[in-house]
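A protein chain is absent from this complex, but the other protein chains hold their places.
Note that the chains take the letters A, B, C, D and E in the order they are written out, and that residue 1 is the start of every chain.
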Amino acid sequence: MMSKKIYVINPNSLHTVTGGIEEALEPLRIPGGPEIECLTLAAGPPGIQKQQDVDSVVTPLIRQVASLELSASAFVIACFSDPGLHSLREITAKPVIGIGEAGILTALTLGQRVGVIAILPESIPRHLRYYGSMGLLDRLAGELPVNLGVAELADREQTLERMSAVGSVLRDAHGADVLVMGCAGMAALRNRLQEAVGVPVVEPCQAGVAMVMGRVLLNWHST
Amino acid sequence: MMSKKIYVINPNSLHTVTGGIEEALEPLRIPGGPEIECLTLAAGPPGIQKQQDVDSVVTPLIRQVASLELSASAFVIACFSDPGLHSLREITAKPVIGIGEAGILTALTLGQRVGVIAILPESIPRHLRYYGSMGLLDRLAGELPVNLGVAELADREQTLERMSAVGSVLRDAHGADVLVMGCAGMAALRNRLQEAVGVPVVEPCQAGVAMVMGRVLLNWHST
Amino acid sequence: MMSKKIYVINPNSLHTVTGGIEEALEPLRIPGGPEIECLTLAAGPPGIQKQQDVDSVVTPLIRQVASLELSASAFVIACFSDPGLHSLREITAKPVIGIGEAGILTALTLGQRVGVIAILPESIPRHLRYYGSMGLLDRLAGELPVNLGVAELADREQTLERMSAVGSVLRDAHGADVLVMGCAGMAALRNRLQEAVGVPVVEPCQAGVAMVMGRVLLNWHST
Amino acid sequence: MMSKKIYVINPNSLHTVTGGIEEALEPLRIPGGPEIECLTLAAGPPGIQKQQDVDSVVTPLIRQVASLELSASAFVIACFSDPGLHSLREITAKPVIGIGEAGILTALTLGQRVGVIAILPESIPRHLRYYGSMGLLDRLAGELPVNLGVAELADREQTLERMSAVGSVLRDAHGADVLVMGCAGMAALRNRLQEAVGVPVVEPCQAGVAMVMGRVLLNWHST
Amino acid sequence: MMSKKIYVINPNSLHTVTGGIEEALEPLRIPGGPEIECLTLAAGPPGIQKQQDVDSVVTPLIRQVASLELSASAFVIACFSDPGLHSLREITAKPVIGIGEAGILTALTLGQRVGVIAILPESIPRHLRYYGSMGLLDRLAGELPVNLGVAELADREQTLERMSAVGSVLRDAHGADVLVMGCAGMAALRNRLQEAVGVPVVEPCQAGVAMVMGRVLLNWHST
Partner (left out) sequence: MMSKKIYVINPNSLHTVTGGIEEALEPLRIPGGPEIECLTLAAGPPGIQKQQDVDSVVTPLIRQVASLELSASAFVIACFSDPGLHSLREITAKPVIGIGEAGILTALTLGQRVGVIAILPESIPRHLRYYGSMGLLDRLAGELPVNLGVAELADREQTLERMSAVGSVLRDAHGADVLVMGCAGMAALRNRLQEAVGVPVVEPCQAGVAMVMGRVLLNWHST
């Protein structure tokens, strides 16, 4: 089985994001462990910001997952809104994990009240609907946006600064004692953000692959 | 404005279902009220049972809603899983109502604990996720399936019998004091089901159009 | 049946409030639609501010609803605390809607987190108890008062200004993406408040009648 | 202050119920403790079964509480629906406790999941609304009625048998590990019911006076 | 039975804290009432701040409760984290009350939204877990620390000032309409704190003994 792969699919079409994910997963690649392959969804939009973006990638994701099924041991959907998660679980008995759920669930073991740092304010109501569907609102301290556009996000120092500022507000005014980065591709900032805010920080792509690794090793499939 | 229409879109491709909806809405057609037009989503699957079916109709629904926007006063999505609801709200400032949310919200004014009669067991986890995203689980008595296939549903007497049986279990074992029919196109059974079980029954297509009518008259658009 | 009326009962004795409600409902009066008649509860107090005021109007409301029953198609209780709602539902099988519940339920279809603008701080614990009894606290962003007395409310510009200020705090500090006016008789300010704060605003008297109209047309009675 | 009394007001007009309450409180009458006086609300209905009954006693309760205020150290409202609780708290700074809230809150310290034995099924939705307003639904195992009329309740052995049967269903099918008697005047059955079902049983009138006694001794008033 | 005692056990080893508790309970000592004896847990740490402190006192508490069982009518654990509560309930059928639960449950009858004033920020996640286990989070306005060390707490005026400041934030920014002092031994400040903030304040040791007194008189034991 170990020759099969964990496919980590970035559902937006930005190869730089996939590159950031790739790099973030380096420590999870070990000799006897499952192979990890990161892919960019060719049919995806350049960014997933609106509900339409989320919904639009489900059909291509289904197609891609179906085409990879034979060589797969598991799938990780590398977008914080977990597009297509439940559809994908219908077409494969192999584990499918979304980085949104993985990020939040991991945070539940690191603190009592979870603060989420979103990129854009428009995503927040969508995320809240999702946390509600997961039944996890009692553990949510709050979610706030850094409010940076794609261009601005490229400036890592500024992004870190904004994330630290937002994280501090979540900690001080909302009582968060653990933070989740509500986006993919920013793992490089995790350590410094954790140091800056002084509470544990979860990077969701790492959390997603970490969560599925063991399941692959255990060969847990849904019935 | 009154020359504009409430479009009720059946996202599955079955014209008989659309016909049942059409008939159900007859009482809501009044001289000074908004015109109501029922449509079948040509690109829809023959039935919406799995999450994939739900997700698959979002893109064609967006296209259809966009094409109707100029002549529309509002949209009602006539499938209990409310496919594409939040995507559609992004592309039009006109009211968009899903019959799932309308059915449940209407039930909240008719009883304290809501029982939902589903068609198939597979839909129930999806519906539960949705009620969770709406924050309404504290009012849910339970959801149980009649477990009838498409062919069997054509037998109205049998369907009524099964719905009455399931509704009685929801009332007696789960404490439901109001029921929602968790599907479109069965309005013809509502009165008899209500009589049989002895608690108010909500037909969601009627609930959906009823809920949006006033909003059209008031000319309430989102900002 | 259409000759029968929707009675909208203002349970305080202020005819100016009833006048404001009357005006607000103008768009909902349509050929073929149910007749709408607004009444002032003669026995009501000049304002409903305390729990005692709420409780004190139930007996006269029961008497009034009973006396109107034959000519009624439905009743709307035009006070945000929904006084007597469940008692009234015991004495008539015709629909009875409170503007409090209608306002909140309508808001649930316009945003994910509901902010309520109250008039007085004393009302807020009572409203919170009510939202709790409706099982809707997970969708509440918060409720804040404008804290204006009856005399001050007469100054519409000042009232709008305060409502806008309070609405902005609910939006920015509490994450509200939809607002409900927690009082009757101020429909004239709805459009401007929505423009000022930039999120949908629900006027509860309009929401209440809008919600019951369809039910009257469908002839839905409780069993 | 100790010369002042805890007034326990039975809001229905049945002196036999008041007598049962009187007897139940005997152990709470101690030297140095607050005097306890049980009263029957003359204006009350013969039984409190519907929401109308609950609402109808608020005005006479307010009058009675106001007339007793000078000689009172506290008030206990001896009906499980806690009629007028929040209105009464507005007219006196002295402690006012409802036996419904006291019964449930006491149960929270005796078990993890609370089962309530109601007299009539009609009361259950009202009680559920109340538990919701108290924010306590997560601790409710369920509520079931004995479904006995006033005449039948006079037969104590039959009543005990039915309560034991209902209590056993709450324990076995609903997971209750503590029970509350959802009515006043049946304290004489508490011990035998607890023995029969094998989980702690709370009698709410006793719970109500027990809860307010200390507050009287501490002289805690609301501000 | 009345010759038996309510043992109030301070699980930290500070006799001054026990002294403060002793004094606070004076009004609850009445001629015909249960005797109240305050004890200091010799094996306890000098303060209970971390989860380790909480867990470390359970074994000595069990030993102490077991040794006192014959002469006890009830036990009150006088630490806001309610250490060992459920273990102690396993070893005695006599009532065991924690001041944390008693404080919060008492507050539920004095306001709609409870604010808790903690001593140290480290305790808050632990308290939140506890409120969650009690199912009471819907009534929590928030919890904030005064952030004073043991030495600083000795300065009563400064402590009162900080508590008043924190209480005012809970009232104004978090909507608390009742406060609980989240610690033992500060009863002397209750009255002044209540006056300063203008909402009811619960002192948990008093609440704990008050809650158990009636149970002792009623001779309620678990089965």
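Assume a residue touches a chain if its C-beta (ideal position, glycine included) is under 8 Å from a C-beta of that chain, and two chains touch if they have at least 3 such contacts.
The structure presented is a predicted model; accordingly, all values stated were derived computationally and were not measured.
Put simply, the hidden chain is in touch with A, B, D, E once you look at the whole complex.
Across B:50, B:89, B:129 or B:190, the residue that sits in touch with the chain not pictured is B:129. Residue D:111 is the one among D:34, D:111, D:135 or D:204 that touches the chain not shown. Touch with the chain that is not drawn comes from one residue among A:22, A:55, A:101 or A:143, which is A:101. Only one of E:6, E:48, E:97 or E:134 touches the absent chain when the whole complex is considered: E:134. Looking at subunit D, the residues touching the absent chain are 111-113, 138, 175, 177. Mapped onto subunit E, the interface with the missing chain covers residues 50-52, 54-56, 58-59, 62, 84, 86-87, 89-91, 126, 129-130, 132-135, 137.
Subunit B residues in contact with the hidden partner, per the touch definition given at the top, are 124-125, 128-129, 132, 137, 142.
Convention: only the chains that are shown with their structure count from here on.
When the partners of subunit A are compared with those of subunit C, the chains appearing in both lists are B, E.
Located most centrally within the structure is C, per distance between chain CA means and the overall CA mean.
In this assembly, the C-alpha centroid of subunit A lies 51 Å from the C-alpha centroid of subunit D.
A straight line joining the Cα centres of subunit B and subunit C is 26 Å long. In subunit C, the residues touching two or more other chains are 129, 132, 134-135, 137-138. Chains that are in contact with each other form these pairs: A-B, A-C, A-E, B-C, B-D, C-D, C-E, D-E.
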